[in-house]
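Note that this complex is displayed minus one protein chain, with the remaining chains in position.
Note that the chains are named A and B in the order they appear, and that numbering of residues resets to 1 at the start of each chain.
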Amino acid sequence: MSAKEPKFCVVQTTIDDEAGAERIARALLAAKLAACIQIFPIRSFYQWNGETRADPEFLVQAKARTEDFQALAAAIRAAHSYEVPEILRLDVSAGDPAYLDWAARATARDAAAR
Amino acid sequence: MSAKEPKFCVVQTTIDDEAGAERIARALLAAKLAACIQIFPIRSFYQWNGETRADPEFLVQAKARTEDFQALAAAIRAAHSYEVPEILRLDVSAGDPAYLDWAARATARDAAAR
Partner (left out) sequence: MSAKEPKFCVVQTTIDDEAGAERIARALLAAKLAACIQIFPIRSFYQWNGETRADPEFLVQAKARTEDFQALAAAIRAAHSYEVPEILRLDVSAGDPAYLDWAARATARDAAAR
């Protein structure tokens, strides 16, 4: 990826219902903060109040510009039903050039909006 | 993530049955080696003894401290049914601060245990 082109990342969160996962996906697309979003059916294991929980959840994986991470995390928190949602960023090291161009256009917002 | 806060990573393995995936998840939580674990239903394709295999499996994704990777890998091997399980680490570049705090508390063990 050349210096001028935006860098991309994968940002993931998890949530306990599909409608909530869809709400997050549509909010990120509407704000042009993600080029596309994938939703995976999962089971999550974690400790809560001393008890091991094993709950059906959905993992939401957004492809976004790295420079938009803070705005994207804020948008996820705004659309999320949890008080402290998982929001983690993994950076993309390389990608198909035509796809990255498409993703850059899909997340293009005028400078003031960044 | 400030220098003092622990760095986090995503560690994944795959296994051919859900009970085994759950066994790994519970072992990592009990040892405080993972903050949370997600289990995904997948199909795996690989070559085995010259034959292309296409098997239903489960992908286990743990969110852990990077400094705990060796201990976490050892715990996965101990709980795993395969002789040579896939264990791969992808590093987290950024995350929601409140979530990272929660994950740090969920994986806090006294220094001797590290």
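As a working rule, a residue touches a chain if its C-beta (ideal position, glycine included) is under 8 Å from a C-beta of that chain, and two chains touch if they have at least 3 such contacts.
Here the structure is a predicted model, which is why all the values come from computation and not from measurement.
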item: Touch criterion as defined above, residue of A:A54, A:A74 or A:L90 at the omitted chain; value: A:L90
item: Sole contact to the chain not displayed, among A:V11, A:A25, A:L72 or A:I87; value: A:A25
item: Residue ranges of chain A at the interface with the undisplayed chain; value: 8, 10, 22, 25-26, 29-30, 35-41, 63, 90-96, 98-99, 102, 106
item: Hidden partner chain, residues of chain B it touches; value: 9, 14, 40-47, 52, 54, 57, 59, 66, 69, 73, 76-77, 84-91
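Here is the rule we use: only the chains that are shown with their structure count from here on.
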item: Approximate Å spacing (C-alpha centroids) for the pair chain A, chain B; value: 20
